[in-house]
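Missing here is one protein chain; the remaining ones are kept as they sit in the complex.
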Amino acid sequence: MTIRLFVTGGTFDKEYNEIEGKLYFKETHLQEMIALGRSKVPVALRTLMMVDSLEMTDADRELIVGQCLAADEERILVTHGTDTMEVTARVLGNRVNGKTVVLTGAMVPYKFGSSDGLFNLGSALAFVQTLPHGVYIAMNGKWFRWDNVRKNRATGEFEEIRTIDNGQ
Amino acid sequence: MTIRLFVTGGTFDKEYNEIEGKLYFKETHLQEMIALGRSKVPVALRTLMMVDSLEMTDADRELIVGQCLAADEERILVTHGTDTMEVTARVLGNRVNGKTVVLTGAMVPYKFGSSDGLFNLGSALAFVQTLPHGVYIAMNGKWFRWDNVRKNRATGEFEEIRTIDNGQ
Amino acid sequence: MTIRLFVTGGTFDKEYNEIEGKLYFKETHLQEMIALGRSKVPVALRTLMMVDSLEMTDADRELIVGQCLAADEERILVTHGTDTMEVTARVLGNRVNGKTVVLTGAMVPYKFGSSDGLFNLGSALAFVQTLPHGVYIAMNGKWFRWDNVRKNRATGEFEEIRTIDNGQ
Partner (left out) sequence: MTIRLFVTGGTFDKEYNEIEGKLYFKETHLQEMIALGRSKVPVALRTLMMVDSLEMTDADRELIVGQCLAADEERILVTHGTDTMEVTARVLGNRVNGKTVVLTGAMVPYKFGSSDGLFNLGSALAFVQTLPHGVYIAMNGKWFRWDNVRKNRATGEFEEIRTIDNGQ
């Protein structure tokens, strides 16, 4: 069972430009992270864009939906900036059926020592293999349904909008 | 839903003693790793032992079984050295019912830059939340049933003993 | 022989604010870096400011000069942002006599995996112990006199303005 992995950018993939003194995108670190995790799960990776999710447009989201719908794989992992991850999850949740789609990201760039990126990738890759069809966000070690999740701007943590009994 | 987390040592928790020039165990890094992953999954951690799994005895395994049987939690994560992880999985698989138990470990100490530990912890924590009752090993991004897994000594990777259709 | 260590901020000490998604200053990492280097050189540390050197004012530089003049120690290390390090070096070079003052910094924040910070600290601490009285910049493993150094904006490297025979 091959997992489709779509890369859209986000903090995950930000690097430090030492000439400019700014964070920027160069290439995705996903292959490097998969190798570091010694993951042997078959993965087909495709970079769709490399953007800060605050700058993601409706057209960008339409592209992601189109790619998820067109993918041969039943299980899809999407890396995404955390700031608007819930927005993209809702767009996908309303449009994609019959597949398991998991969005994940990172609060701190992978290249920083304090990054949560490798942990999140490990958990998202596990969730996408085991959760039933549906669209989910995997952050903070948890999984959330697309229609019941938000990022708490004060704490930086993902949480349910309303408490429901979803087996967690 | 609180996850019970039993620590038994293994490469995960090895440190470098700079006076002796040897790898050794001091304290577990699991709390630090959970914090790094920004995990908000409720976890009750208990260190059962701190041993290299090559030195794990039958009595040690009996202790682990006893703790899994006695735990109030339905979902249990066990950190373990990779060398005899499959042995402990078989002992647990034959004795523990009605619970989801996931064993995981690392090929490289967490404190080494090249460690797979954080990735494995992320995936194991996700698998223990989503897999049905049973005893499993989570390594290389995959999950394996206790009665169909071995560590390939040449490659260091975990693999199925025989190919079965387990939905993966 | 105690070395006086003045901290002024710079990339060295930048951290990633995971709520804001921006680089910022919290506290200096110099003590942590000294401990990591197992340095046993007696050091008296004082934080003078925590600023990006692009925002350093004339008044800030006056403060640094005043502190260097007033210090009891004959050997002084100053951490500084790289963008205007040469400017502060010139101000110090024209005003401070009878002491060895070495400025150093980093191209990448210490907390990033790819930082040059620890290397630069090691070299600057060595140069400040061995160079004769004068004001210097220590970057790229080299030392430069205050009146013959500039940062090459294109490469990010420090270089001599004109080639002179300074024994290097």
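Points worth noting:
Order as written gives the chain letters A, B and C; numbering starts at 1 within each chain.
Criterion: a residue touches a chain if its C-beta (ideal position, glycine included) is under 8 Å from a C-beta of that chain, and two chains touch if they have at least 3 such contacts.
Everything numeric here is computed off the predicted structure, so don't read it as measured data.
In the complete complex, the residue from C:L36, C:L54, C:L69 or C:I161 that touches the missing chain is C:L36. Touch with the chain that is not drawn comes from one residue among C:L23, C:I64, C:L103 or C:L125, which is C:L125.
Not every partner is drawn; the one left out touches chain C at residues 1, 33-34, 36-41, 107, 114-116, 118-127, 129-131, 138-143, 156-157, 168.
Residues 11, 16, 18-19, 21, 23, 52, 83, 107-109, 111-114, 153-156 are the ones on chain B that touch the missing chain.
The criterion applied here is as follows: only the chains that are shown with their structure count from here on.
Of all residue numbers seen at the chain A-chain B contact, over half occur in both copies; the interface is built from largely matching residues.
Distance between chain B and chain C, defined via averaged C-alpha coordinates, is recorded as 45 Å.
Chain geometry summary: the mean Cα position of chain A and that of chain C are 39 Å apart. Spacing of chain A relative to chain B, judged by their CA centroids, is 25 angstrom.
Of all residues in chain A, those that touch two or more other chains are 107, 114, 156.
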